[in-house]
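Could you have a look at this structure, given as structure tokens, before my questions?
One protein chain is absent from this view; the other protein chains keep their places.
Just so it is clear, A and B label the chains in written order, and each chain counts residues from 1 on its own.
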Amino acid sequence: MGAELIAIFIVAIFIENVVLSQILGLCPFIGVSSKIDSATGMGFAVIFVLLLASVVTWSIQNFVLVPLQLEYLQTISFILIIASLVQFVEMVVRKTAPALYQSLGVFLPLITTNCAVLGISLINIKRGYNLVEAVANAAGAGIGFFFALLIMAGIRERLDICEIPESMKGAPIAFITAGLLATAFMGFSGLV
Amino acid sequence: MNDMLRMGSFLFIIAAVAGVLLGFTEMKTSPRILENRLKQLEQARAEVLPEAKKFNDIKSENPNEGLLYTAGFAENGDLAGIVVNVAPKGYAGPIEMVLGLKTDGSIAGVKILSQKETPGLGTKLADNVFLAPFKKLLQDKQKPVFKVKQDGGDVDGITAATISSRAFCVGVTEALGTFEKVREQLPTLTAPTALPAVPQSGDAK
Partner (left out) sequence: MNPIQQLTKGFWKDNPIFVIGLGLCPALAVSSSLSNAVGMGIAATFVLIGSNMMISLLRHLVPSKIRIPVYIVIIATFVTIIDKMIAAYSPALSASLGIFIPLIVVNCIILGRAEAFANKNGVFDSLLDAIGMGIGFTIALCCIAFFRELLGEGKLFGHAMPFFSKDPALIMIMAPGGFIVFGLLIALKRLMASKGGN
């Protein structure tokens, strides 16, 4: 049981990295990865929302949708839950921890349309994980996202001072860097 | 307050309309989706146990366990073998496999129904690259050890996809285990007299 959970967690971080292997959550990955500071903020915000969203969507699926045979409302209910969750978290953080809000607040609204959150929630259901496994998967995915974002931001800060052909500047070079990173992450396969 | 009420009721109406639309879509499409899945299973079954023409689903007495295996009967009503569905954990999620086993416990056929293995590597499981040597092994050897060669078995694994290959072996072993468990009751089975039994989805819902 314990080993199984650790395996899910490690696999989610390295082998099935949300961004570099499953290709989810690219918008923030490319959009917020130009500075390390903002990448850190976004990373923490995503980990937090992912964990929360997985718990809530898992419970809704198994305690509401399945018993009532309303599985076809899955997509619509999950996205509404995630959207309201993000709003709610934003409100709570703003009221209770202004300092945290200063650093994370701007990233929170962006997370609603981060497909990693909805994607991981759907994957949890699709693979038939139980609640603990779903949390392990979400935690791994969040940390994996954080790692990928941080590595990317580190590389891009250095890329700023490199000479790059005019038409490759910005997004194109970022994607090619991401491609190389993804290749590197493929080396983790077979770890578990 | 009035404003709140207006917005609330608007949202409610939108959600209600959406719900009705979706319910309608579900009603229209779900029989077809189920039918697709059954057709796929039926096809797979005929493929892995070609001698069998009629099938009979054997369920566990415990209703929570669902389908145990499917018995296949030849044209003349003799038991041709059994079909077992297994889903070993692969490299990325379960690999849904269907195995046909003859009455002596030898493997008649294997088919991969669905898998999420690495494209071009693990997905070769469903390819002749992997299946052809596997079939040859079944013919050449009396009692092959269903493990990857690296683990001391006889199965030629796929290079760079050891986990997928191992999962495949686990699936085969599991199916053989099921056969051993039910071996006793096999002679007691009789072919369905009516039309071929409607195949049931293998996954526990």
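Just so it is clear, contacts are C-beta pairs under 8 Å (C-beta built on N, C-alpha and C of every residue); 3 or more make two chains touch, one makes a residue touch a chain.
Everything numeric in this text was worked out from a predicted model, so none of it was measured.
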- Query: In the full complex, which of A:21, A:38 or A:137 touches the chain missing from this view?
  - Reply: A:21
- Considering the complete complex, of A:51, A:66 or A:83, the missing chain is touched by A:83
- List the chain A residues touching the unshown chain? 20-27, 30, 72-76, 79-80, 83, 112-115, 118-119, 122-123, 126, 165-168, 171-176, 178-180, 182-183, 186
- Note on the structure: Residue positions on chain B contacting the omitted chain are 3, 6-7, 10-11, 14-15, 18, 21-22, 25-26, 28-30, 32-33, 36-37, 40, 114, 116, 118-121
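As a convention for this text, only the chains that are shown with their structure count from here on.
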- How far is the middle of chain A from the middle of chain B, if each middle is the mean of its Cα atoms, in Å? 32
- Message: Help me check something: in the complex, which residues belonging to chain B touch chain A?
- Response: 18-19, 22-23, 25-26, 30, 91-94, 118, 162-163
- chain B-touching residues of chain A, taken from the complex the two chains share: 16, 72-73, 76, 127, 189-190
